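In what follows, a structure is listed as structure tokens, so that the remarks can point back to it.
Just one protein chain is left out here, and the rest sit where they should.
Each chain gets a letter, A, B and C, in the order it is written, and its residues are counted from 1.
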Amino acid sequence: MLQIRDLTKRFGGVLACDDVSLDIMVGELHAIIGPNGAGKSTLIGQLAGEIRPDTGRILFNGRDVTHLPTHRRSTLGLARSFQITSLFLDFTVLDNVALAVQAHAGHSFHFWRSARREAELRKPARAALARVGLESRADVICANLSHGEHRQLEIAIALATTPHMLMLDEPMAGMGPEECARMIALLGELKGKQTILLIEHDMDAVFRLADRITVLVDGRIVACGTPDEIRADAGVRQAYLGSHKARHNG
Amino acid sequence: MHDEVILLFEQCLNGLQFGLLLFLLAAGLTLVFGIMDFVNLAHGSFYMLGAYFAATFAALTQSFVLSAVLALAATLAVGMAAEVIAIRKLYGRDHLDHVLGTFGLILFFNELVRLIWGPAGMNLALPPYLSTSIEILPDVYYPAYRLAVIMVALVVAFFLYIVVMRTRVGMLIRAGASNREMVSALGINIRLLYTFVFGVGAALAALAGLIQAPILTVQIGMGENILIVALVVIIIGGIGSIRGAFIAAIFVGLVDTVGRAFLPEFFRLVMTPAAASALAPALSSMLIYLLMAAVLVLRPQGFFPADGR
Amino acid sequence: MRKSVVAISALIACLGVPALAQQKSVKIGFISTFSGPPAVIGNDMRNSFELALDHLGRKVGGLPVEVIYEDDQQKPEVGKQKTDKLIESDHVDFIVGYIWSNVLLASLKPAIDSKTIMISSNAGPSQIAGELCSPYFFSTSWQNDQTPAAIGLYMNQKGVKSAYLVGPNYAAGKDMMAGVKATFKGKIVGEEYTRWPDQLDFSAELSKGRAAKPDAMFVFYPGAAGVQFLNQYVQAGLKNQIPLYTAFTIDETTLPRQGENALGIPGAQEWVNDLPNDANKKFVADYKAKHKASPSFYGAQSYDAALLVNSAVAAVKGDVARKADMIKAMEKADFASVRGSFRYGNNHFPIQNFYLQDVVKGPDGMPVLKTVATIVKDDQDVFHDKCTMK
Partner (left out) sequence: MSAFFTVRSLVIGALLVFLALLPVYVATTGQFFPLTLFTRIIILALAATSLNLILGYGGMVSFGHAAYLGLGGYVVGILAKEGITSGFAQWPLVLAVCALFALVVGALCLRTRGVYFIMITLAFAQMIYYVAVGLDRYGGDDGLTIYRRSQFAGLIDLSGKVQFYYLCLALLLAAIWLVSRLVNSRFGMVIRGSRSNERRMRAIGFPVFRYQLTGFVIAGMMCGLAGALLANHTDFISPAAMHWTRSGDLIVMIVLGGIGSLFGPLIGAVMLLVLEEGLSRLTEYWQIVVGPLLLFVVVYAHGGIDGVLASLRHA
């Protein structure tokens, strides 16, 4: 599904992404973990098209998307959620998702019919909301939602674009225990139906859901394999501990 | 041929003088913009107030220099008062609110001046020692006043550069430009710094205003058109950068003055003198805006990205 | 007995009233510039117009007069807006004033369309003397080109061979340049226009003037611009190098601020403060008494405008609705003008003499304008044949 070939990105002195190569298989839930500042957000930024890599190539379904603008990648089926919630706060929840449906329902140069009354937009939007359990909040203004609901809405919006691959940037960030549980259940449902790239700190969620895990430290891949391999891998543990030491004198 | 060279030389001096004047106006604007991220359209009003104060004090004290100093002090006070009463409420709002709020201030200051000084406008007579012309080159006469303006502006530019670059206050100002929250977190009374910087910005605009007073008449709304040119200068120079403002101001000053002086000759070949001299100044003004549009499209941060210097 | 006298006089009074009932007072709109530097000119015009009304006993053609003053801020669009207001909201019978040709040109159409009689007491653009002339338009000043044309003749008399012309780039500026070029026999070595009204920095033009080395320089800069130009002309050391000839640049409103700079610089004028006729003596004396300053030609022309309105309303005995008759009466111009008698051309522009004025030291040492000679008699503008009126 997604081939990343020796991606490199340097911000001044900091080498945020150092010659990363990675393949994501169709239908798998691939998790990426690593300490803060390991370059996870830079990686997803380059995949989404918001950050332009210095060198390297990204192939999505065999097509080179390295320099494609963000909106083109989304229409090709590459959806993402944001680490810091980024929604249409002055729109209703349903409008938020309907916009995502509209983005993938042909061009928007329709000037006359009211978009809010177009069933072909509203029905799929309600379906996406149902999948994340927000259908009861459809007509609430987005700003009035709780933080957890915002995170769920991020997923719903990403799903509404009927993506081939879903990139989730720390969906569990800032969530309470029962909200985490509900999110894990949701991701469990999506597993298998969708190729998912999950970036997350919540270890037990990662190890319970992920088919394969990649560990990123200081912009480099230190390990990649099944949850059991990673759990047993000495390098990973050392890298996690070592990276703390490395950073002090870095 | 000799005359042509003299003419060009005189025009370049005029361009330099206009450029330095623009710098004084732009410096205040870019400081306020760079540090407080605040778009201040009322900056032109302080330019006008400086001219009015200078003309009033000159009538009272008969001394050009004394009236200039008093005018700067008065405008500094007005600037600080405006910051405390109105500007302070607009921090943190988006730029549309800044533009609108200060647009309201322009209307207010114009009417206030009309109320106090009346509609007729004033003019600032030059003292005798400044109103002659000096032979700077063999039989080339250049008005003494314009030379004085160039000297004063250079001194102020140098002084400003030193303050911003070398002193503690300067360091605070530059820090404020790059990271506002950090400076306030360090316990520095950021509110006082803003009031002071805004006041200094107003004083700089007043200096530009009172310098132009003897050349142009002092009247209501005199600051509105030159404000736009100053905004163009700080965009080209890079918002928040004093060095950028200086270089861009000189460049814009030369382009405008030389264009206004020599384009008519060029157009005279193809059209009547009247049409030529209507088109020439219009084109030289347009040149400046074309330049800014090009900068904005190619390098949205301007030539010298805002790093406070 | 006394009661009956009172009753009878009351009866007569109310009898008399119906005759005039339909026109209680004559409403006049006066548009000039009362803000910014040119306010000096506007005030001179207002003072002279008011003085004329005082001399007429605050009555025009026997009717009380109501004057509404409006400020055009020296902007054509504002002048037009105020003209519209005077016509549609105040329903004035006459509109008087207009310093600037561009403001007058912008305000002409609404007045002519609404058949409101318009009297320009200063601006005289060539277009209105020619193709845009109208029965409802009268001028008590001159057509722009006439005065500079007179200066052109005077420069020929002085044997000037080459001239460098400088002026503002608006309707009147172009007329003035055309006027000098029409009569001046010598070579024009340079013709520079400056942005109007905000450009008051003439350094570029003065440098070019010096470089062109002409026999003389001609300049047209009314009001504050004239003060600025003269200051910078002297500052640039040109005073003794190149003689200067002017039109509408040195007058009683600017002389106080021009001072010595203006000494020895000639200008042409259709009205001068020392004209020997009685009307002028009374006008100048009363003006000086009331305002401690001498009136300018702007004021004199506004004074005449008031007398012209009076002659019109008197001719129709107060019934201002009879516009055609008023126009016929105005065409006769039978009132004691401060510039002595003058006739109207077919385009309602005056046919009058032009005098040469020089600036000399007055008895109290202050510079004063003095008439030196009459350049041309009964001069008519060159555009009157383009006007379709009889």
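Please note the rule applied: a residue touches a chain if its C-beta (ideal position, glycine included) is under 8 Å from a C-beta of that chain, and two chains touch if they have at least 3 such contacts.
Given the structure is predicted, the values throughout are model-derived calculations rather than measurements.
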Subject >> Partner chains on view for the chain not depicted >> reply: A, B, C
Original post:
Which residue among B:110, B:133 or B:195 touches the omitted chain?
Top reply: B:110
**OP:** Kindly state which of the options C:171, C:227 or C:369 is in contact with the chain not pictured.
**Re:** C:171
Original post:
Which listed residue, A:14, A:51, A:87 or A:140, touches the chain dropped from view?
Top reply: A:87
Original post:
Out of B:162, B:186 or B:296, which touches the unshown chain?
Top reply: B:296
Original post:
For the chain left off this view, which of C:54, C:77, C:334 or C:385 is in contact with it?
Top reply: C:77
Subject >> Contacts of subunit A with the absent chain, listed as residue ranges >> reply: 48, 50, 69-72, 74-75, 79-80, 82, 86-91, 95, 98-100, 102-104, 108-116, 118, 121, 157, 160-161
**OP:** Using the touch rule from the top, list residues of subunit C that touch the missing partner.
**Re:** 75-77, 80-81, 84-85, 88-89, 101-102, 105-106, 108-110, 169-171, 195-196
Original post:
What subunit B residues would touch the chain not displayed?
Top reply: 39, 86, 89-90, 93, 95-97, 99-101, 103-112, 114-115, 224, 228, 231-232, 235, 239, 272, 274-275, 278-279, 281-283, 285-286, 289-290, 292-293, 296-297, 300
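We adopt the following convention: only the chains that are shown with their structure count from here on.
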**OP:** Report the inter-chain centroid distance for subunit A and subunit B in whole angstrom, where each centroid is the mean of the CA atoms.
**Re:** 50
Subject >> Centre distance in Å when subunit B and subunit C are each reduced to the mean of their C-alpha atoms >> reply: 38
Subject >> Gap in Å, rounded to a whole number, between the CA centres of subunit C and subunit A >> reply: 79
Subject >> subunit B residues touching subunit C - in the complex, by the definition given at the top >> reply: 3-4, 6-7, 10-11, 14, 114, 119-121, 123, 126, 131-133, 141, 143, 145-146, 215-217, 219-220, 225, 257, 260-261, 264, 273-274, 277-278, 281
Subject >> Touch list for subunit C against partner subunit B, complex >> reply: 34-37, 39-40, 71, 169, 174, 177, 191-195, 198-201, 203-204, 207-208, 211, 224, 227-228, 231-232, 235-237, 257
